[in-house]
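Complex shown without one protein chain; remaining protein chains in place.
Chain lettering (A, B and C) follows the sequence in which the chains are written, and residue indices restart at 1 in each chain.
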Amino acid sequence: MTRTDPKTLTSALAALEQRVGPLDRIKQRIKRHHIETPSWAYGDSGTRFKVFRQPGVPRNPFEKMEDAAAVHTLTGVAPSVAIHIPWDKVDDFGKLSEYANQLGVRIGAINPNLFQDDEYKLGSLTNESAAVRRKALDHLIECIEIGKTVKSDIQSLWFADGTNFAGQDNLRERKRRFEQGLSAVYDHLPEGGRMLIEYKFFEPAFYHTDIGDWGMSYVLCQRLGQRAQVLVDLGHHPLGSNIEHIVAFLIDEGKMGGFHFNNKKYADDDLTVGSINPFELFLIYNELVAAEDDPALRPNIAYMIDQSHNEKPKIEAMIQSVMNCQTAYARALLVDRAALTQAQQNGDIIGAEEVLQEAYQTDVRPLLAQVRLDMGIDPDPILAFRASGYLEKVQKERK
Amino acid sequence: MTRTDPKTLTSALAALEQRVGPLDRIKQRIKRHHIETPSWAYGDSGTRFKVFRQPGVPRNPFEKMEDAAAVHTLTGVAPSVAIHIPWDKVDDFGKLSEYANQLGVRIGAINPNLFQDDEYKLGSLTNESAAVRRKALDHLIECIEIGKTVKSDIQSLWFADGTNFAGQDNLRERKRRFEQGLSAVYDHLPEGGRMLIEYKFFEPAFYHTDIGDWGMSYVLCQRLGQRAQVLVDLGHHPLGSNIEHIVAFLIDEGKMGGFHFNNKKYADDDLTVGSINPFELFLIYNELVAAEDDPALRPNIAYMIDQSHNEKPKIEAMIQSVMNCQTAYARALLVDRAALTQAQQNGDIIGAEEVLQEAYQTDVRPLLAQVRLDMGIDPDPILAFRASGYLEKVQKERK
Amino acid sequence: MTRTDPKTLTSALAALEQRVGPLDRIKQRIKRHHIETPSWAYGDSGTRFKVFRQPGVPRNPFEKMEDAAAVHTLTGVAPSVAIHIPWDKVDDFGKLSEYANQLGVRIGAINPNLFQDDEYKLGSLTNESAAVRRKALDHLIECIEIGKTVKSDIQSLWFADGTNFAGQDNLRERKRRFEQGLSAVYDHLPEGGRMLIEYKFFEPAFYHTDIGDWGMSYVLCQRLGQRAQVLVDLGHHPLGSNIEHIVAFLIDEGKMGGFHFNNKKYADDDLTVGSINPFELFLIYNELVAAEDDPALRPNIAYMIDQSHNEKPKIEAMIQSVMNCQTAYARALLVDRAALTQAQQNGDIIGAEEVLQEAYQTDVRPLLAQVRLDMGIDPDPILAFRASGYLEKVQKERK
Partner (left out) sequence: MTRTDPKTLTSALAALEQRVGPLDRIKQRIKRHHIETPSWAYGDSGTRFKVFRQPGVPRNPFEKMEDAAAVHTLTGVAPSVAIHIPWDKVDDFGKLSEYANQLGVRIGAINPNLFQDDEYKLGSLTNESAAVRRKALDHLIECIEIGKTVKSDIQSLWFADGTNFAGQDNLRERKRRFEQGLSAVYDHLPEGGRMLIEYKFFEPAFYHTDIGDWGMSYVLCQRLGQRAQVLVDLGHHPLGSNIEHIVAFLIDEGKMGGFHFNNKKYADDDLTVGSINPFELFLIYNELVAAEDDPALRPNIAYMIDQSHNEKPKIEAMIQSVMNCQTAYARALLVDRAALTQAQQNGDIIGAEEVLQEAYQTDVRPLLAQVRLDMGIDPDPILAFRASGYLEKVQKERK
């Protein structure tokens, strides 16, 4: 990694400005584009084959807030932290929330866990057993209560429910149990609270997953009401899926609720967002910027990272991820939308493509460096982190 | 292929009856399970690399009806023929319909074509140009009129609309044009008419397809009204998709309108239904039979074949396809649903799976042979066709 | 599950014999077709999200042998047990081997583990560090020594080696380190010992896997020598792969060493072999039987199950898996190869396909039941296991 050179920064920005016009509004939008990091990304995780433990990982939710705050301090745009219940369960959520605030961050989406109890082996809200369904429902309601305490307005729901073998359970019955359970949860949502429902193509269920694609999530949300929206995890689609199309479609339906950002080459690989196909991430952001620019739409989208790094150092990986999102967003902001529309209306396929490429191929690193300098932070967050001594410090403290 | 041996038939059926109980109702259901064949399967078709022309293929829609009638005569369960406009355009559709009736078949679903005119290069109902959209709309309305003439109650709509490159067109604008266009079509549907909307993962569009999955088709249908339903083509999904789950989901939503049967190993390969994964076909039928058995549901599903054979002789391939559907349906009828429910309620995964396997592994060829004998037709339709001299005859006549 | 009815068995077999000729040779081949079960399938395992622990699972390698012996006792065709080092490490392998023999089974393939030590985080034989490579090599040589002790002639090598991100390591350097390491291992193989090298498309590495497909495994084996052969795990291919083609190709090259049987719908799902696409399993067996029938070939293939059940009861699942292999093998034995060749030579695609279907659609359960009765075991192994009280007994004993 190379340090930003302050001398070349000014000329690079001047050149950019000359090409695309004044950068102020773009810089403002970049500063306001917040990315939520997940508490679980700071702890150990891995594959089914092995969890490689890293020294210095947080021993409790408070320490996770510290790491998240470190990421926010260095990037300036990661002010909230998603939590996972019961992994982040504490006696006093008010205290956790207050601690976060003291560190300069706040608690974001609440993520219930309905897949790690033995009773959920054959399903949570879809379980044949009314008792298990009740238990799952109680947990979901508990999470809403926690949300109230920590002033979170998002419940982020992922269900591992599904089956491994043909015949294992009745697909339509399970759907109905899901509808019933979710409806009961929805009734508990506080004023202004939202419920985001995630879908996933497969894993950990390997024959069918009850909410297997965006359509199933959409149908459930549609039935529940306006405050239920779809959560798009970039790693939860079949290979080849055109995710930006799904995103555009959901935006148009008012059902695009939020993202779990990561990247994949094969399955739900949970790799660094933008690491496998950065052009795809740009195209997704291109739809988001187009929606932001459309006065008829008022998309309210939660941008959250959901990654689990087994090999990369966790805090650095999170800084890098936030930066990758910024890179894609900055490029999408540079798209000349009038020229794009013009080319589209002319049926000029190559012209339209090249409008996107002109934005995508622009080196936005100077722009992002300047935004950081404007915010009073280091233009090179990863290098700054390496120089900060933070990791060495927590490695000593957290045994 | 081996001829059915009448001597062993009785004992085989007796053994089956002993195992699963009286077969009368099952036999009746098999007789009533009709599969529609498509006119275009009788003509030449192929891949983008080569169309291998077969001697004797029909020269006009009337001759296609003859071939379809031959399939119906030999199988007893293929009484209707889907047509494709303009491929099957004739001056007098009343005459075509009457000719079909004389041959013992009738015209089924009407399939408009919105992908072979130069003007549709950048879309039909989604085209930037209002004139092209109008043209597409007129064609769709024309097809509804043809449907009235030939007493067809199904419009089967597949759109090739999509783009090949990022930026080529505005995804949300295209969606809205689609909604508008389809709504205008829906308004023209006659009393009792249905409109089935097909989706497809990709091809011929290779970046995005406007109706790319069942969810997009569902949303459009939902907005249009009750008489718009989803058409499931088995070859139009990403690899790994659990199609029986989608089918169960759509049935539960009252939106399962019909099938285009075929099979695939890779993409939209349009291979013989049941040839690559017959167990998957059985599982799809298993959901259909379960829905038929459920008094709370009244599924009204059109079973249609959509295949294009480049190498197999076309009429034989169609007979084989109809038989493969019957095989899957017969096996699904043998599923012991009470035992299945019992195992599911016990959480007995292996037990539930084995209930399905007991039906699937049953050799239903004697049962189907007997059904054919009951209907007065040859128990071995392919062999009967080979012996009939039909192909030799049309090869001489159709030059 | 239904009990085999002895009264109908005789007539079913008579009917089958009438159709396909004397069954003696087929029955003999079924009896001799041995399937190895893996010690690790008897212990707890799961997904990265959750391991559902089952009461009664073995507490040590000796108890795993007991469970494997139970499977062999009930199926009659699972006389060997693959072991995994260090999971199955014991002080005295001679004693373990002897214990197995007393139970009526023996130790089969040795599976080294090169993915669960912290040092292997960035690779084992491919690691940048010579010390780590040495450690990996030592472990592989240790496993060869264990193999000598327990009289196993197969080393079954799977490497998790790969990277998660572009640039993480030098792909060509890693290949060369692999060649070097494997060559050193090969030199330690005893007379008559074989080394089977497995490949995998992805997981746990998500950017590149050093031995990512059969071709890479083949090239390595080719360079090593005759006693290095490819191991095909059915779950380790991209979706859509024609596995039977790969198998036929490897057989023709003399490089088909063995199988890890399981089934997948999506990724390396490790589901019960034959549970997702039983026709594919039949087609694989069809190539195996064709090779057995070919006097010019002398395939020496190890048939091993590699599954990890998280939900199904483990012993039952293993019995079911062995039976599924038998079903596929029995069907493949029924293929009329002369008729198949005839149809192929005539270019009769449908005829050839139907020759396979005639075998595939045959209900081979009576045949397999009779084979078991001939061997003095219960015709319904799963029911027999359920009735045996074995599970209840070990659940009490193994706390």
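Quick note on the criterion: a residue touches a chain if its C-beta (ideal position, glycine included) is under 8 Å from a C-beta of that chain, and two chains touch if they have at least 3 such contacts.
Source: prediction; values computed, not measured.
**Q** Identify the visible chains that the left-out chain touches across the whole complex.
**A** So, taking every chain into account, the missing one touches A, B, C.
**Q** Specify the residue from the set C:Leu271, C:Ala330 or C:Val355 that touches the hidden chain.
**A** C:Val355
**Q** From the listed residues B:Lys121, B:Arg176 or B:Arg223, report the one that touches the chain absent from this view.
**A** B:Lys121
**Q** Specify the residue from the set C:Gly167, C:Pro295 or C:Gly376 that touches the hidden chain.
**A** C:Gly167
**Q** Among the options B:Tyr42, B:Phe93 or B:Phe201, which residue touches the chain absent from this view?
**A** Considering all chains, including the one not shown, the answer is B:Phe201.
**Q** Name, in rising order, the residues on subunit A that touch the hidden chain in the full complex.
**A** Against the missing chain, subunit A presents residues 1-2, 5, 8, 11-12, 15, 18-19, 239-240, 242, 265-266, 272, 275-280, 311-313, 316-317, 320, 327, 349-351, 353-355, 358, 360-365, 382.
**Q** What residue numbers in subunit B mark contact with the hidden partner chain?
**A** Contacting residues on subunit B, toward the hidden partner: 45-50, 52-53, 115-116, 118, 120-122, 160, 164-166, 201-204, 206-207, 239, 264-267, 269, 271-272, 275-276, 310-312.
**Q** Which parts of subunit C face the unshown chain closely enough to count as touching?
**A** 122, 128, 163-172, 175-176, 201-202, 207-209, 212-216, 218-219, 222, 238-242, 244-245, 248-249, 251-253, 279, 283, 287, 290, 340-341, 343-345, 347, 349, 352-353, 355-356
Note that only the chains that are shown with their structure count from here on.
**Q** Where the CA atoms of subunit A average out and where those of subunit C average out, how many Å apart are those spots?
**A** 40
**Q** On subunit C, where are the residues touching two or more other chains?
**A** Where subunit C meets two or more other chains at a single residue, that happens at 239, 265-266, 272, 275-276, 311-312.
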